[in-house]
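One structure, as structure tokens, below. Some questions next.
With one protein chain held back, the other chains of the complex are shown just where they sit.
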Amino acid sequence: MFGSFLKKSQIKSPWLMHFDCGSCNGCDIETLACLTPVYDVERFGIINVGNPRHADVLVVTGTVNRRNAVILKNIYDQMPTPKLVIAIGACGCSGGVFREAPNVLGGVDKVIPVDVYVPGCPAKPEAIMDAVVTGLAKLGKILEVA
Amino acid sequence: MTEAYIGLLVLWPLVAGLACLVLRGPTARSALVLATGVALAAGGLALASQAPFTANPGFMASATAIHIAQAAAFLLPAFFLFKGLQEKHLLVIVFALAQLALAATGEFYLPAAAAAQNAVVVDGLSLALMLVVCFAGSLICFFALPYMKHHEEHLKLPVSRQPGFFLVMLAFLGLMNGLALSNDMRLFAMFYESTTLCSFLLIGHDRTAEAKQSAMRALWMNSLGGVLLHGGIILIQKQYGLADIQAIVTPTLWAGASLLPLALIAAAGCVKAAQMPFQGWLLGAMVAPTPVSALLHSSTMVKVGVFVALRLAPVLQGTTTGKVLCLVGAFTFFATSAMAMGQSNAKKILAYSTMANLGLIIACAGIGTPVAIAAGIVLLVIHAATKGLLFLCVGDMEQAIGSRDLEDLRGMISKTPTTALAATAGAMAMILPPLGMLVGKWAALEAAAASPVAMVFMALGSALGVVCWVRFAGTLMGGKSVGVQPAHTSVLSTGPILAMLAGAVGLGMAAPWLNALLLPAELANPFAGGWGLMPPMFVLAMVAWIIGMKALSRQGNATLAAPYIGGLPSNEAGSYVGPLGRNWILSEGNPYAPEIFGESQWTKIAGALGALLLLALLGGAII
Partner (left out) sequence: MNLNTFYLAVAGLILAPLLGGLVAGLDRVVTARLQSRMGPPLMQPFFDVGKLMSKVIPPASHWQGMFVRWALIASLASDALLAAGGDVLMCFFVQAASACFVAMGAFSGNSPYSKIGAQRELFQMLAYEPVFLVAILCMAKAAGGFDAFSMMSGSEPLLFKLPLIVPGLLFVVLVKLRKSPFDISASHHMHQEVVRGIYTDYAGRDFALLEIAHWADVTVVLWICSFLWATGPLQMLATALITLFVALVIDNISARLTWRTMLKTVAPISLILAAANLVWLYLE
């Protein structure tokens, strides 16, 4: 019983770490909008944390460039396992309009494995919340929780 | 048989010290010091097994002994006067002259006091001080052997001055034993003055300008203490013709009488225990080699002060003098704890914390109930072990890295692991339940129920102390993990440290039983009142220890996570790769909040308030 409670709590308590990887701030505003009373992601037990050591889900907005790739990797490495990564917005998914810029590596998945992609420029808060729920379902499948 | 043991405790250290002076070789010296330590420990235990008892050993009871004491009452101040004239130190001259005048008054103008009924009376209090001297004092002398060798190598002296140093150190122990055991005021005063002499010699040992200045400061403050003590003794001699300490501290003797003599003696105790505003001499004592400061702080000099106060405590219970004395102690506890907060010099932290704990004991003495006195004695014993441990650790770490600043001691756990861990444990033993210091503080707080102001001071001082010690321990535990174990460690430096650690923790755990031993028979239930909490807490502490050690063994060898520095990468421990790809070294420092806890302003304001309280102590007794 205790074991199943632990498994269940893994998908009931996703703590997000939001990393702005050089976004234009459009997606960041939409991400933070999820915390407002209109969307209120805390309903799902989601907390926005500032410390990768406490985070379960890494939410990345913006393109990855040569300067910040190492920081993105670092933060990802410092998160406890099991962990989820959600790439938000066109830039996060693929590099968006900056894809061909000389300093840009491309989407988040060039550096770290991504579990859920949220398209849009900017992505809608509903889509972001949906992505978290999808990601948790994926995690639940891995943990074999109904 | 007890006479022989008393002789061993008082005289043998003097003989061994003189032998050190004659046989100048390091081997002979080590053997003598070790033999003295073992003899003191054995003798102390042998006496303790027979306590409580009274005795009349020849060398302390005979007329010759009294004559020697009377002569010392002139000779010691005369020596102080000589030193004062030599150094042109006005205060020393004035106080030495005052002491001489008082001694002359007592000798020539007043009828001689009746001799004490028993020259030696051993009760819980004297036993506590004697055992502290025998064990903590001996361990510190052991530690001094390798320390002084290293110290002199460092100073590059042409001729070793260790024989003289160890003469004074060992003699100090003997004199302290005499002080703890003697029941005649004249002998007591002689021992009291000779500890002043010893501390003067030890503080000035290094002969630097700073050492000389500190020694003179210690001399004038303690001479003032001597004046107060002699004043008290002479008033008693005039009023009652008594020199028997046990007779003097009978409450019925003082019913309706002015307590001025006792207030004077208690004030002398406050000076010796470095209560505000006399904290200066103990701070100055820090310039001396570490064994000296350890000896002065943990087991000898300052303990004389609280010993005197606790001795008088039964008479002070419920009197105005007692209430003011309690306030003096509680105020010092608060003020010196605050000053310790603002310090980064590790030895000064220890010094201020010593004064704070002594203040707590003095406050217990001022309360004067049997419960408070027992709490005071428990604090006295456990403080000796804990503070002795901390001093030895700081001294050892200081020799390892050449600095005594807390900022430089950061991360010592990776440089001298044994010493640093022992120091951490010592710092924790100062503040954690169910160990003795905290338990004593708790008992003192509950005993202080008659004095709300003292309680508030104690509450403030308690919080300040906790913060100061956690920061101390945390600083040793934290920081960069670089550097290697230096090669100088010797069994004689780690041995005493570990023995002190065992003493601090063991005695800390034994506090309820110690407390029960010290209480009168009708109160002597180790688990009466709140003390009943202690056994379950010990069990809990054991469980916590086991669980904690298991966690440590699991994590102790784990690969550590990279430090979180805003996501920036790190090439090596204690740095990060920042702008321009440069490697930036992280540096840390504790906030000492000098604008709140600055030493100079506290010395002024709190010193003035402390002086006011001491004057109130004397004035209250006159009125």
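Things worth noting here:
Here the chain labels run A and B in written order, and each chain numbers its own residues starting at 1.
Basically, contacts are C-beta pairs under 8 Å (C-beta built on N, C-alpha and C of every residue); 3 or more make two chains touch, one makes a residue touch a chain.
Everything numeric in this text was worked out from a predicted model, so none of it was measured.
Here is the thing to keep in mind: the chain we left out touches A, B in the whole complex.
Within the complete assembly, B:Val467 is the residue of B:Ala115, B:Val467 or B:Val577 that touches the hidden chain. In the complete complex, the hidden chain is touched by one of B:Gly241, B:Gly318 or B:Gly532, namely B:Gly532.
Where chain B meets the chain that is not shown, the touching residues are 341, 428, 431-433, 438, 442, 445-446, 449, 452-453, 455-456, 459-460, 462-464, 466-467, 470-471, 473-475, 477-478, 529-530, 532-533, 535-537, 540, 543-544, 547-549, 551-552, 554-561, 563-566, 573, 586, 588, 590-591, 593, 596.
Although one chain is not displayed, chain A still touches it through residues 5-10, 12-13, 15, 18, 37, 40, 42-45, 48-51, 53-54, 56, 79-82.
Note that in this section only the chains that are shown with their structure count from here on.
Separating the centre of chain A from that of chain B, both taken as means of CA atoms, is a distance of 59 Å. Listing the residues of chain B that touch chain A in their complex gives 561-562, 564, 567-569.
Every residue of chain A that touches chain B in the complex is listed here, in rising order: 19, 51-53, 70-72, 74-75, 77-78.
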